[in-house]
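I'd like to ask you about the structure that follows.
Note that one protein chain of the assembly has been removed; the remaining protein chains are unaltered in position.
And then chain A:
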Amino acid sequence: MLDILKIKDDFPILKTSPHGKKLIYFDNAATTQKPTQVVEAVADYYKKYNANVYRSPHYLSTLSTESYEEAREAVKRFINAKTSESIVFTRNATESINFIAYTWGLKHIGEGDVIVLTIAEHHSNILPWQMVAEKKGAKLKYVHLDEDSRLDLDEFKRTISEGHVKLVAVQHASNVLGIINPVDEIIDLSHRNGAKVLIDGAQSIPNMKIDVEKLGCDFYAFSGHKMLGPMGIGVLYIKEDLLDDVPPFLSGGEMIDEVFEDHSTFAPSPLKFEAGTPNVEGAYGLIKAIEYIEGIGLDNILKHEQELTEYALSKLVEIDYVKLYGPKNAENRTGIISFNVLNVHPHDVATILDQDGIAVRSGHHCCQPLMRYLGVPATVRASFYIYNDKSEVDAFVDGLKDVRKWFR
């Protein structure tokens, strides 16, 4: 059991009173709130350590470089990477995926090759591959869902065995349905069929212990801001044996070995992947986010999310005008529930809940192919995290009953 009151105390923004009501923040899949520890770390960086990294030999530059490298080490430990050379800082998961599409993708994917995605992917794990497919004459194949709204592993097996698959790019957990994909099996099958695997970890990094060594994936992408960290800092993990196979993405300062008038050589990994002055305060804040999460324990976080999901589902199935999307139970899923209120547009639901201080998202959640597959233009999404509790779920369910008062 998490000590929710103590946790809530660490998040100053939770004291906000939207429209005079107590804030209930159920939009964690979009971004989580930040604990004081992270907020203060970012301020601390500028108060105590700020200078540009790697360049200057002075005192502050050494501290700044140390802060940045400490963050790389922290991430390396956090996801159990073999070497810190594999940890590349980006802006977010979107940039991490684009990074691989524009570098490894354009270099290694060719005409007639196949890229396998799932129908539930976020646009950020679709559009970069559409770009590669268009430029290189490759083909995209989508794997769909089974009757329980989970990834159809049989379809995946059929697709991968059809051959020519160069890359499988799949989300670890869905930002709409909360389903956790069987990535162990996907990675194993993909490798046995000669395909590389990129995992979009945006929705799994906040609540699951990620061990990239054990997973064996080739690329793992995530954002800091969905795991209590600052915005604008993200991570791309590149498996050690592929580091030389991935060309630099952006070029310029910091990533070079030698520059001549007509050609250049690059610094070793990971610096060759990080052109320009990086987001050092973001990386430093991320250290504190990792510490905070580890202090609670990822197993406890997922368990808490599942308890709230199960509790919310048990209340929502009782309401006949609420249509739920996704599996009917809380097993093997994160704290995300997508639903619609019959005859009420999700945007109206979200506005009415907002008047009660309840923050949810409405829309297509950057998953239009999934929405089309589900046959809806949009859904409402409630997503839970460590500072949410059952009394908030109760208020949310009451709020939904209010929605119907406006739409008879």
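Brief remarks follow.
Just so it is clear, a residue touches a chain if its C-beta (ideal position, glycine included) is under 8 Å from a C-beta of that chain, and two chains touch if they have at least 3 such contacts; residues count from 1.
As a convention for this text, contacts and distances are computed from a predicted model.
According to UniProt, the chain absent from the figure is "Nitrogen fixation NifU-like protein", selected among "Nitrogen fixation NifU-like protein", "NADH-quinone oxidoreductase subunit J", "Transketolase" or "Quaternary amine transport ATP-binding protein". Contact with the chain that does not appear here is found for just one residue of A:187, A:217, A:352 or A:400, A:352.
Only one of the listed residues, A:8, A:108, A:191 or A:364, touches the absent chain: A:364. Only one of A:137, A:163, A:268 or A:377 touches the absent chain when the whole complex is considered: A:377. The chain not shown here touches chain A at positions 19, 344-348, 351-352, 354-355, 362-364, 371, 377-378, 406-407.
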